[in-house]
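For this depiction, one protein chain was excluded, whereas all remaining protein chains were kept in their positions.
Chain IDs A and B follow the sequence of writing; residue 1 opens each chain.
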Amino acid sequence: MDGSLALEIPQIFPEIALSVFGIAILLLDTFLPKSKRHAATGIALAAIALTAVFTLGLVGEDGTFFSGMIVVDGFSIFLRITFLVVGALTVLASSSYATRENLAVGEFQALVLFAIVGMNLMAASNELIMIFLGLETLSIASYILLGIKRSDAKSNEAALKYFLLGSFSSAFMLYGIALAYGATRTTNLEAIGREIAAGSAGMTLIYVAVGLLFVGFGFKVAVVPFHVWTPDVYEGAPTPISAFMSVGPKAAGFAVLVRVLMVAFPAAYAKWLGLVWLSAVLTMFVGNCVALVQSNIKRMLAYSSIAHAGYILVAVATRNQEGVAALLFYTLTYALMNIGAFTIVSLVSRQGDRKTYLDDYAGLGFKQPGLAAALSIFLLSLAGIPLTAGFAGKFFIFRAALESKFVWLAIIGVLNSAISVYYYLRVIVVMYMKEAPDDWSPVAMSSSAIAVIALSVLGILQFGIFPDMLISLARSSVIGYR
Amino acid sequence: MIPLGFYLVVSAILFSIGAYGFLIKRNIITLFMCIELMLNAVNLSFVAFARYYALLDGQVFVFFVMAVAAAEAAVGLGIIVALFRNRQTLNVDETNLMKW
Partner (left out) sequence: MPHSILTLITFLPAGGAALLLFWPRTGASAIRNIAMGVSLLTLLLSLPLFPAFDTSNPGMQFEQSAAWIPSLGIRYHVGIDGISLFLVLLTTVLTPVAILSSWKSIQTKVREYHLFMLLLETGMIGVFVALDFFLFYVFWEVMLVPMYFLIGVWGGQRRIYAAVKFFLYTMVGSVLMLLAIIALYLLNGATTFDFPAILESLHQGNLILSPGQQHWLFLAFFFAFAIKVPLFPLHTWLPDAHVEAPTAGSVVLAGVLLKMGTYGIVRFCLPLFPEATREFTPFISLLAVVGIIYGALVAMVQTDIKKLVAYSSVSHLGFVVLGIFALNEQGLHGAMYQMLNHGISTGALFLLVGMLYDRRHTRLIDEFGGLADPLPVFSAIFMIVALSSIGLPMLNGFVGEFLILLGAFDADRTYAVIAASGVILSAVYMLWVYQRVVFGQVTNPRNRRLLDLDFREKLVLLPLVVLIFWMGIYSESFLRKMDGSVSQVLQHFRSSAVVMKH
């Protein structure tokens, strides 16, 4: 047993590497002189690169490890790579942000690494308690990241709200785990699935457990009616963290939701399908309709991220392999466009995150054409205009929905994406069709922010115009794909 | 021996009290305590199930939950302190800089 355990350690090298580097950054930060502390960014990037190498080394693995606690399959590897992309972009975007806002770069980057560890563990968990631990690792890191601007009341408030509702929802999830454990005597996903299939589990308890788990995950991924915290938290958070929060935890939450529902509770899931359907519809409608009237762009993007959670929930509702592949494709590409958009928002908002209103974008289109063009591409991609990754992702999702005969869900989905065009266009309208104010001050660029924007644009166009490779990859990463 | 159902009912009641309190109370510290109550209700379920099935892992989970709750408390109280320094209040109704 001991010997085999040691042999299994390479399966979690990615998480070990990230943790070690995270701790190293924290230690270095204490000992380095203040002028050299920005080295943390480089170290964090190196850690992510190293982790990517470890993760890619796992490609082809397929099995469970550590007594069935950790699963390494295409699904978890795809997601780990997604999280590393999210992490790398967040690290890059926050380095100049932290400098501008006078924040401790080292703590910032270390916490991002810890958050990635949490997400990775969630993706690789085969066990409800492991999922809970991964989720808490992620959540605690993000509580601190949200409130890292200690003297900023909005940042405090965002952290508090996320903390209170996050732990509230964790309690629900945990209760669901306890009930599932009570019904099946195990917390291993595959074992739960076997117990239920064998008919030896109390189904009432299982239904309640699945409902509670859905509530818990619903909070994390911000689907209606568990979305109320989202706009406040995204608005108050340091902008790169808003970006991170809108893509990382969301992708992780959805991934785990899919794994739990498909591996452990397929039968109970069918029972809840009506509610998932309803939740998807409400999420899309509420997200899109409330986004229409926002004047603060961070809040608008927050509601837009709720709406996108609705589209992803459509993919979850399909319960077929295409849907899961679409979810993988969508979460990765959505990460690119949302981080890109938030990075530009963060640049435009200037020091102190003051200029986050729509009017602050007036005239940007001809004052700083490159920046405005990039933001337009991100917004058009979010709106799902062809030749962007956003369109390919939606296409993939609605294809899966129609394939499983969710015609109405698909119709509601596409109509919603037509509604969403309106508020994304509003930003473009302001940028290109309104004149810049007289006291226009240019937006300061930084090389790391430019790198984030350029990478995101490239990714969006690459996966938008030639999505073939990513689609094939996503398809071969679906759970149960052999 | 007290039947399993009794434990579960107590656990459910505790959980509900916690959730209800979370929704109606206004003091942040009280909210925090309500969450703790919910977590401990869950712990009770875990222990009860573990004992009933004569399994050990349920009891181990409780330790995990307690460790996580402690970590959350550390971070959460830090956030609360930072907030109090800036705003001089612990009432959630007054933490309303952002509204739609």
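General observations
Just so it is clear, a residue touches a chain if its C-beta (ideal position, glycine included) is under 8 Å from a C-beta of that chain, and two chains touch if they have at least 3 such contacts.
Just so it is clear, the structure is predicted and the values come from calculations on it, not from any experiment.
Hidden chain, full complex: it touches shown chains A. Among A:Leu103, A:Ala153 or A:Leu425, the one in contact with the hidden chain is A:Leu425.
The omitted chain makes contact with just one of the residues A:Ser155, A:Ser417 or A:Ser456: A:Ser417. By the touch definition given at the top, chain A reaches the unshown chain through residues 366, 380, 385-387, 391, 395-396, 398-399, 402-403, 407, 410-411, 414-415, 417-418, 421-422, 425, 429, 432-433, 466-468, 471-472, 475.
What we mean here is this: only the chains that are shown with their structure count from here on.
Look at where the CA atoms of chain A average out and do the same for chain B: the two points lie 26 Å apart. Across the complex, chain A meets chain B through its residues 129, 132-133, 136, 139-140, 143-144, 147, 150-154, 156-161, 163-164, 167-168, 171-172, 174-175, 177-179, 181-182, 185, 187, 231-232, 235-236, 290, 294, 299.
Only residues 8, 11, 15, 18-19, 22, 28, 31-32, 35, 38-39, 41-42, 45-46, 48-49, 53, 55, 57-58, 61, 64-65, 68, 71-72, 75-76, 78-80, 82-83, 86-87, 92, 95, 97-100 of chain B touch chain A when the two sit together in their complex.
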